[in-house]
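Structure record follows, encoded as structure tokens.
A protein chain is absent from this complex, but the other protein chains hold their places.
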Amino acid sequence: MIPQPFEYARAKTLKEALAMIADGAKPLAGGMSLTPLMKLRLAAPERVVDIARVPELHYIREESGEIHIGATTIHYEVESSPLLRAKCPLLAETASRIGDIQVRNRGTIGGSAAHADPSADYPAALLALEARICVVGVSGEREIPASQFFVDAFATALEPGEVIREIVVPATGDDTGWSYQKAAQPASGFAIVGIAVRLRKESGRVALARVGVTGVAGKPYRAERVERALEGSAGSAADVQHAAAEAAEGVEASSDLHASADYRKHLARIYTMRALTTALSRIA
Amino acid sequence: MKISGAHPIPAAPERAYAALQDPAILAKSMPGCERLEQTGEDEYRMVLKMAIASIAGQFDGRIWITDKNPPEGFTLNVEGKGKPGFVKGSGALRVLGNGTGAEVRYDGDVQVGGTIAAVGQRLIDTTARLMIKRFFDKLAEQLAAGG
Partner (left out) sequence: MATTTTKTEPLIGKRIKRREDPRLITGTATYVDDIQMPGMHHAAIVRSPHAAAKILGINVKPALDLPGVVAVFTGEDTKDVGPVPCGASLPGLRVPHHYILARDRVYFVGHPVAVVVATDRYIARDAADLVEVDYEPLPAVADPEKALAPGAPAVHPEWPDNVAFTYHQEGGDPDKAFAEADVVVKQRIVSQRLIPSAMETRGVVADWRPGDKALTVYDSTQIPHLLRTLLAGALGIPENRVRVVAPEVGGGFGSKLNVYAEDILMGFVAMRIGKPVKWIESRRENFMCTIHGRGHVDYYEIAAKRDGTVLGMKLKLIQDLGAYHQLLTPAIPTLSVLMMPGLYRFKNIKADIVGVFTNCVPTDAYRGAGRPEATHGVERMMDILAAELNMDPAEIRLRNFPEPEEFPFATATGLTYDSGDYAAPLKKALEIIDYPRLRAEQRLARDAGRLMGIGISTYGEICAFGPSPATPAGGWESATVKIEPSGKVTVMTGASPHGQGEETTFAQIAADELGVSIDDVLVLHGDTSVVQYGIGTFGSRATAVGGTAVYFALQELKEKIKRFGAMLLESDDVSVTNGQCICNRTGNAKTLAEIAGASYRAMKLPPNTQPGLVSTYFWEPPNFAFPFGAHIVVTEVDRETGDITIKRYVAVDDCGRIINPLLVAGQVHGGVVQGIGQALCEQAVYDENGQLITGEFTDYAAPRASRVPWIETDHTVTPSPVNPLGVKGVGEAGTIGASPAVVNSVVDALKPLGVRHIDMPMTPEKIWRIINKGTNA
């Protein structure tokens, strides 16, 4: 398990990192995806720039009703952040279900999003939260809605030379219910199915429903049919069941050693039902 | 691994059938195709640079066509190897008219070996489908542009 030779540099500032990335270096943060691929010699970047200790990329802070999370914030920090637990518990809960303790202490939110593994946990939550992904390159910054960021399996809207600077999620209040429910692949811990739900009720009706789905298909998606079916309803058990049935409708589900397409679609419905039920129960 | 599916092509079946065997069009449609050269009748050599996530690998392969039955279909055979592993497969392609254009249905069996087979099970299905989709999208794009 020895990678091909490569040059390694640790960037001290974002500017330094961007210059190296523009010059063709591969960014490395927690290394939870890149280093295994390198050790298997499936990935062989000639140069790697370690951005894990760039101070400008490491923070969780609230600004005008939104929470900004620096790209190199590790999963454990997201999971345990008092701010996120209070004001964006869906993201904290999702982080708590990623991989195992070791992975959560190395892996970063930006790295996970940029790698865009179709079975990663975060994309489901970022879609349900309608997060914005702020990316930066030598030529400047831009913001991409999560719905446009995840283009395909392992493919994002990042242009060459760009890295994720931060992820912006809305601060939610007591009127919001949330849940991340996951069937984990027993070997790797990746999601066979992961369902992130954000709900808001107004005067007894579901006013907003956002459902992000990961693991089921070649890329994460918003289960818009579920959202539409639920919005405007009272959120009764029957409403939930009816809505959850749509979780994998029209989706070409993936199939692998660990779960067939049929089973994935079935689990998507079951876990959507469970996530919706939990989210509704959490609305104060 | 079995791979099957269908993809619409905005061209008449005859045109789609021809395009599917046109090295120039194929070279432009094949994701990551670096080189495609004819080495014999219905036989080609291809160099493909695959890049999925951080995975990058060059595949050197042979493509040959058998069971030609114009304009209805043919069998496409592929054999390739690279550092990440090797691929071998064949699939029946059927070109059907669908009123406004054509639909290509494919049904094949692919063997994957080496490192990719050993550690990439989670990704093979998704990646194969993604590459096929990109191929047909590109093909459709070219046929639409070229008329």
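By written order: A and B. Residues from 1 in each chain.
In this section, a contact is a pair of C-beta atoms (placed from the backbone, for glycine too) under 8 Å apart; a residue touches a chain by one contact, two chains touch by 3 or more.
Worth saying up front: this structure is predicted, and the values here are computed from it rather than measured.
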| item | value |
| --- | --- |
| Of A:L40, A:L83, A:L208 or A:A245, the residue in touch with the unshown chain | A:L40 |
| Touching residue (missing chain; options A:P82, A:G140, A:P186 or A:G250) | A:P186 |
| Residue touching the undisplayed chain, where the options are A:D100, A:D175 or A:E249 | A:D100 |
| Touching residues (missing chain, whole complex) on chain B | 83, 85-86, 88, 111-115, 117-119, 121-122 |
| Chain not shown, touching residues in chain A | 1-2, 4-5, 36, 40-41, 100, 183, 185-188, 257-260, 263, 266-267, 270 |
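Basically, only the chains that are shown with their structure count from here on.
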| item | value |
| --- | --- |
| Geometric centre distance via CA averages, chain B-chain A, whole Å | 32 |
| Contact set on chain A toward chain B in their complex | 26, 33-34, 37-38, 40-45, 115-119, 152-155, 185, 188, 190, 218, 252, 254-258 |
| Chain B - residues contacting chain A, complex | 52-57, 83-84, 115-116, 119-127, 129-130 |
